[in-house]
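Left out: one protein chain. Kept in place: all the others.
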Amino acid sequence: MRLRLTPRDTSFFDLLGVTAGHLVTGAQLLAELLGADRPGRKAIAKQLGEVEHAADESTHAIMRRLNQTFVTPFDRDDIYALASALDDCMDDMEEAADLIVLYKVDELPARVSDQVQVLGRAAELTAEAMPRLRAMDGLQDYWIEVNRLENQADKIHRKLIAQLFDEISDPILLMKLKEIVEVLEHAADAFERVANMVETIALKES
Amino acid sequence: MRLRLTPRDTSFFDLLGVTAGHLVTGAQLLAELLGADRPGRKAIAKQLGEVEHAADESTHAIMRRLNQTFVTPFDRDDIYALASALDDCMDDMEEAADLIVLYKVDELPARVSDQVQVLGRAAELTAEAMPRLRAMDGLQDYWIEVNRLENQADKIHRKLIAQLFDEISDPILLMKLKEIVEVLEHAADAFERVANMVETIALKES
Partner (left out) sequence: MRLRLTPRDTSFFDLLGVTAGHLVTGAQLLAELLGADRPGRKAIAKQLGEVEHAADESTHAIMRRLNQTFVTPFDRDDIYALASALDDCMDDMEEAADLIVLYKVDELPARVSDQVQVLGRAAELTAEAMPRLRAMDGLQDYWIEVNRLENQADKIHRKLIAQLFDEISDPILLMKLKEIVEVLEHAADAFERVANMVETIALKES
């Protein structure tokens, strides 16, 4: 057994895992919201707001601990950036839900569900990966798969934009749908940024 | 009296205070611009451009000094990020003024004045807080209040967006107003980012 001379605060991994767990719940709520009616959507968007708030709390807990801990398990700035990037995923998903409610868009193209499904899968992979940062093990499959998912999201997004411009003649409805679709694409980019950061951290530590 | 062994360059606080002072002037000009007629707005937007230029100069002075000073009062990267974030506040306010003139939007909803009023209050609090970085004292009230203001700005913004989509049927006018309102919301976010940075710096130093 190898002895570790400097004890490292492992609770960062737990906290990152908690934040990522909220992303899984967030993506599930977003999928539910798509299938609901207008009052149902309002209620689910409110729930998503509470999950976002909880994720915010765990991000803040990471930041606070970061500023009070002398030895961190890996580079301080990398933990900070990782926590911020997880936060961005949640913000984008909540914003999409908010816009759907605010814009009173009743019908959304089927491909929007495809976007949200990709986000759900990315959230699950991210939540499974965070605890594995402790041993820096089995992370490569994660970042490769999230990059693949982002490519898939990108293709869905491009098709959606082309479809919107082909099919929607009401410019105001077009503006609304385009913005929702773009915020969901930002969420997919945010998950990819998390995966790229994990890759960078793993390369540094190897 | 406690002796300080490493002299620290305190002029960073003065320079940050100067930049933040320009934000107060900028927010005042933006408020004036809203009440003016078209030629008046053009003249005020030009003045705001000059204030933005002056703020840019003081940001550059901070950056230059940062690169030439060995011992900084707190973490070099934090000063850099703080100066950049102050700059973002100004850029967003100037952009809003520019768009109002460029888009020849004569009438703006009353809530736009509410947005600008919140920016003015945030700018004042920021300008008062910068000199207090020297002693790291009395800063908590500042960041709590700016976070509260950002929440208020966010609520005004959401109501404004809903109002625009409810009341404006001309899609091109809607595009213009939506963009102006969003740039003002970005300015409120930028002030919150400054406050969050000050919080982080204070936590590190405590």
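Read from first to last, the chains carry the letters A and B; within each, the first residue is number 1.
Everything below uses one rule, namely that a residue touches a chain if its C-beta (ideal position, glycine included) is under 8 Å from a C-beta of that chain, and two chains touch if they have at least 3 such contacts.
Here the structure is a predicted model, which means the values were calculated and not measured.
Checked against the full complex, the one of A:G35, A:G138 or A:P171 touching the unshown chain is A:P171. Panel shows subunit B; residues 63-64, 67-68, 98, 102-103, 171-172, 175-176 of it touch the chain omitted from the view. For subunit A, the residues in touch with the chain missing from this view are 158, 161-162, 165, 169, 171, 174-175, 178, 200, 203-204.
Note that only the chains that are shown with their structure count from here on.
Averaged C-alpha coordinates give centres for subunit A and subunit B that are 28 Å from one another.
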